[in-house]
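All protein chains but one are shown at their positions in the complex.
Note that the chains are named A and B in the order they appear, and that numbering of residues resets to 1 at the start of each chain.
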Amino acid sequence: MTEAEALLRVRGVTKRFGGIVALDRVDVDVYEGEILGMIGPNGAGKTTLFNVVTGYYPPDSGKVIFRGEDITGRPPHEIAKLGISRTFQVVKPFLGLTVEDAVRVGAYNRLSDEAEVERRVREILEFMGLDRLRDRLCRDLNIVQIKQTAIARALATDPKLLLLDEAAAGLNPGEVDDLIELLRRVNREMGVTLWVVEHVMRFVMGISDRIVVLHYGEKIAEGPPEQVAHDPKVVEAYLGAEVVI
Amino acid sequence: MRASDLKPIVALTAMLAALPLAVRMNNYYVLLLTWILYYSTLVTAWNVIGGLAGQLDLAAASYIGLGAYTMGTLLTRLDVTPWVGIPLGGLVAAGFAALVGYPTFRFGLKEAWYALATISSVVVLQKLFLVWEGVGGPEERYLPARYGELYYLRFRGYAPYYYILLAVLVMVLLLNVKIRRSKTGYYLLAIRENEEAAEILGIDVRKYKLRALLIYAFVTGCIGGIFALISGYLHPHHFDTWTSLQVAILGIVGGAGVGSIYSLPATTFIIYSISELLRSTLGGWIPGIHLIFYGVILTVVVLLKPEGLSETYERLYGRIRAALLRRRAGGG
Partner (left out) sequence: MLELLLQNLVNGILMGCVYALVALGLALQFGVMDIINFAHGEFVMIAMYLVFWISLYLAIPGSLTSLIVAPIYFVFGLVVYKLVIDRIVGTYPLAQIAATIGLMVLLRNLALAAWRAQPRGLQYEVLRGSVTLGPVVVPISRLTAALVSVGTMLALHWFLTHTRLGLALRATSDDMQAASLLGINVRRMFALAFGLGCAIIGIAAAFIMTFQQVNPESGLTWGLISWIIVVMAGLGGVSGVLLSGLILGMVEALEITFWDPRASLAVMYSLFILILWVKPRGLFGRR
């Protein structure tokens, strides 16, 4: 693949908080149709990078280019309109809304005709297997359902690229497998490019086409899962023992 | 709008329209009911910003005062009818609201700053109108005593104002129902629940908060004009921080936002009646007992149920409703 084909290009992004360098000249390409994994120890800057890409923090330097358009420093709602959505590590649910209404909020991103909105909401709920819970308040859901709703409302915005921040954290192995299956379908059937940050190795190794490794704000490795897992720099970053697949 | 949305409004209107007759147009009770309706209307309007958008607005008195002075000044100076002056007052109030709201609704700014900026605005406008002798000043400015003329909207008793406020309340209720079922309504709820998540779903948080604020401030400014007609004069003390606080307290205790919109007039009715009872019985010994009551009820309610306030209220309301339905079913 050539650079021109990349859906999203992150170029030389640097972000400092006070004296701490959270991201140091990071380059990442996300290609159309792929599932890109991103790993790294705590504090490696993964969530910060997501926050820069989705407009929550402006970078101190560097550029973010989406479908050839420079989106650096644009606010999140404009980025959502362009076709990027995300979930959060801290889930940020709409506790007082029903599952259906939470998804509806997302659906309004591209649609204004009420009938179309309703159709979209129904589609997404069915796709996510959430139709049984549609009238349930998010406050009454369990953690798995809350995370599913967060993915559902993001999908409802009709994104080209979806960023998932630790979607598998807190799930048991069976649930992780279900999530992998679901995200594969999102990727294949809905044509959404995925960029996932994950701690759960079973998940990230199982789902990713390629993996990027961040360490102290720097990209130290990139490549297919097998190759990255045996990269000496990566093993060292994780102190060897922790990266058990 | 669905038919099921309209039914309770029709029922409520019929009930409220009959109330003054039920108390046989007794002056004291009609006045009391008028104030209850006045606050109900304010709280229901407040629901748009405080309930749906979840922004703790404490500037009700600023909008009321601006609406009152705009309508009153046009009426006394230029003989402009309140029919024109009242909506113009709403526009002035909305303009002022935008000045305060635009900077404080910046994405990611602490919620507390908006509450601070709004309550402070009341104090500040009061001082400014005191100093601004041309329009305000420390003397009361009386409205023309042209009673009974539709052009001046001035009446001797309170009953006409009661019915004017009732009409406004119905409009504000319909407005709430309409917003709640629209894209704007869903967006505001999302903002209230989590601004950061709302942004990445494509919601321009500042724009929608401002929209809610402008609607609310316009309505409240209009109510301010009516307030001036009822009180019959203009004075800087119409910029009263206590009114602002009362509206927010009734809104919070009434569970603005999540629950049924009708819980707001209902709460206002109950709490205002209790506080009035306290004032008329114990107020002689303990001045301000009714105000202390508001402080106690707010603190207690918020501490006991800081998150699911409206939920509790809903449950209680549901229980009362079920009981009433049972009785009706039993009676019929």
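Operating definition for what follows: a residue touches a chain if its C-beta (ideal position, glycine included) is under 8 Å from a C-beta of that chain, and two chains touch if they have at least 3 such contacts.
This is a predicted model, so every value here is computed, not measured.
Of the listed positions B:Asn26, B:Ser182 or B:Thr299, the one in contact with the omitted chain in the full complex is B:Thr299.
Within the full complex, the residue among B:Met25, B:Val84 or B:Leu99 touching the omitted chain is B:Leu99. Screening B:Leu6, B:Val131, B:Ala167 or B:Ala323 against the full complex identifies B:Val131 as the residue touching the chain left out. By the touch definition given at the top, chain B reaches the unshown chain through residues 54, 56, 58, 99-100, 102-104, 106, 109-113, 115-117, 119-121, 123-124, 127-128, 130-131, 241, 245, 248-249, 252, 286-289, 291-292, 294-296, 298-300, 302-303, 306-307, 309.
Definition applied: only the chains that are shown with their structure count from here on.
Separating the CA-averaged centres of chain A and chain B is a span of 42 Å.
Those residues of chain B that touch chain A in the shared complex are 107, 183, 186-187, 189-190, 192-194, 196-205, 257-258, 307-308, 310. Within the complex, the chain A residues that touch chain B are 54-56, 75-77, 79-81, 85-86, 88, 92-97, 101-102, 104-106, 108-110, 112, 139, 150, 153-154, 156-157.
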